[in-house]
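What you see is the complex with one protein chain gone and the rest in place.
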Amino acid sequence: MRTDNIYNFKGVFVFAEQVDGKISEISFELLGKAKELAEKLRTDVTAMLLGYKVENLASELARYGADRVITVDDKKLESYMTEPYADAITKIIKRFNPEVVLYGATTIGRDLAPRVSARVFTGLTADCTKLDVDTENHQVLMTRPAFGGNLMATIMCPEYRPQMATVRPGVMQKAEPNDAHKAEVIKFDAELKNNSNYVEIADIIKKEAKRRDIGEANILVSGGRGVGSAENFAMLRELADILGGEVSASRACVDAGWVEKDLQVGQTGKTVRPTLYIAVGISGAIQHLAGMEESGTIIAINKDESAPIFEVADYGIVGDLNTIIPELIKKLRS
Amino acid sequence: MRITVCIKQVPDTNEVKIDSVTGTLIRDGVPSIMNPDDKAGLEAALELRDKYGAEVSVITMGLPQAEEVLREALAMGADKAYLLTDRKLGGADTIATSTALAAAISKIGFDLIITGRQAIDGDTAQVGPQIAEKLNIPNISYAQEIEFDGNDTIRVKRMYEDRYHIINAKLPCLITALGDMNTPRYMTPGGIKSAYETEITVWGRNDIDVDDMQIGLVGSPTKVAKSFPKALKGAGQKTTLDGEEAADYIISALKEKLIIR
Partner (left out) sequence: MDFLLSPEHMMYQKLFREFAEKEVKPYAVVTDETEEFPRRNVDLMKQYGFMGIPVERELGGQGCDTLAYVLCVEELSKVCATTGVILSAHTSLCCDPIRKFGSSEQKEKYLKPLAKGEKLGAFALTEPSAGTDASSVQTRAVPDGDSFILNGTKIFITNGKEADIYVIFAMTDKSAGARGISAFIVKKGTPGFTFGTKEQKMGIRGSSTYELIFRDCRIPKENMLGQVGRGFNIAMSTLDGGRIGIAAQALGIAEGALASTVKYVKERKQFGRTLAKFQNTQFVLADLATRVEAAKLLVYKAAIAKDTQKTFSTEAAMAKLYASETAMEVTTKCVQLHGGYGYTREYEVERMMRDAKITEIYEGTSEVQRMVISGSLLK
């Protein structure tokens, strides 16, 4: 809502996403960032925990930095559904007047947050990769990629409150858990009532369990167009197995049908931040770099010495992957 | 059934390049295309029409040249096209955009609204749910499949990170389409010819029922403080090596970084 006095709004709020009674990783990442913002804004951190029989999760949110946990416990919130979640969050916002509300840029957060922003009529910045505070003007600076990752934009929401953002998973650091940190728990009755915006969840189908998500792997062996074929990925898989990592890929390989879409790193795939990223036959289009350049150590192997991947690589090797990778596997095995 | 599909003309971001000298975005010569997720949404609408019969309208808000994507949509088979264009609507963020679009869509009339999940220039994924909120109808985001019972209920396979929800929703409602939910059809030559014989309805600010304080730049809660090209991480070492040398080099690097012992 538009306001003449932004100081009437206090506190950094975080939507603590949980699925099946398990708090999502993004919630802890948000708390880590929220804590940092709250210090700069001289305020505290509140987690909003919605679900059914989830109150026991509040202490876990406290360990990761929540000073306060507002819980809404209702059967209607058991599985995520837009309307009851939007209704509950809107009511919390109207009741507590936070100055900042953060959501994960997940398939839940990116559905919920825009609905809420339209309901309270305030600004929402999507898929932020950086959040900071202009302490002088008491404004949050929300930075996000645009134009397919070619451009970064810093967004502000000067006259409306709360300032809302969805935050890209895997980008913010979660705080070290602190068992001694306790939070005030507030049970909030959102008075949820069925209305025409409710839909029916007829069925829930789990996707088949796959290997570890590339977003969570510490080591990624990533293949690009230069790998040449689906069969050649076996070689990368072998290397990843030796190093205890996972295989990922550039968009070209997904488009070519060599690997599954969920292995894709980059602007239209996943953002990864492993300790080690080995880019094999990846030229390094900007859209790809957007998804991996925050990696700890980057090793790039490419036969084209002018490939942009070398611009971000700590170790760049100009050479033929078809001889280098088998040789590396052989040496690592011995 | 009346289906309205929201489409957007976007620069093909795959063709956007950074000037290596000035570090700025090169927009010259970047082709404009129909946003891919929107195209999938249009295909979904056309498939529903082919199967159950419907009138498919497309709407876009943008500069006058956005007419081109409407023609493309007509050439693919859409029945009617609306262009919402006005200086007063310019500079809108997602909230102000959805306010204007919602007003225009309610003037067109609808049973089902389909938007793309997100546009490749902004990547916000916000306008769909916000339109639904403005119209006070349910929205189902991230649709992988859409079915219709032929009466009043839409059945959507809604994608999450690790699962799908099969959702039944009564019309009217809004769906946001995933780009990979289908393969959009091509236009046909005859479709193109017809598209240029069809009149596009052009609306300005005065044709829709909105509050001036909620549209355009004025009605946008968010402001762009600054934008800048993405800084690249500095390059490290680069050497040309053959297979064995390279393997040794990588192993020493892994040892240096304490990844292997």
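Letters A and B mark the chains as written, and numbering starts fresh at 1 in each.
Convention: contacts are C-beta pairs under 8 Å (C-beta built on N, C-alpha and C of every residue); 3 or more make two chains touch, one makes a residue touch a chain.
What you see is a predicted model; the values in this text were computed from it and never measured.
For the chain that does not appear, the touching partners among the shown chains are B. Interface note: of B:Arg27, B:Lys51 or B:Lys193, the residue touching the hidden chain in the full complex is B:Lys193. Annotation: of B:Asp38, B:Glu72 or B:Glu133, B:Glu72 touches the absent chain (contact as defined above).
On the side of subunit B, the interface with the absent chain consists of residues 68, 71-72, 75, 185-193, 195-196, using the contact rule stated above.
The rule is short, and it goes like this: only the chains that are shown with their structure count from here on.
Centres computed as Cα averages put subunit A at a distance of 21 Å from subunit B.
Residues 2, 19, 79-80, 82-83, 86, 106-108, 110-111, 113-115, 117-119, 121-127, 141, 145-160, 196-207, 219, 243, 261, 267, 275-276, 278, 286-287, 289-290, 293, 296-299, 301, 305, 310-320, 323-324, 326-328, 330-332 of subunit A are the ones that touch subunit B when the two sit in their complex. For subunit B in complex with subunit A, the residues that touch the partner chain are 11, 13-14, 16-18, 25, 93-95, 98, 120-130, 132-134, 136-142, 155, 157, 159-170, 173, 180, 214, 220-230, 232-244, 246-251, 253-254, 257, 259-260.
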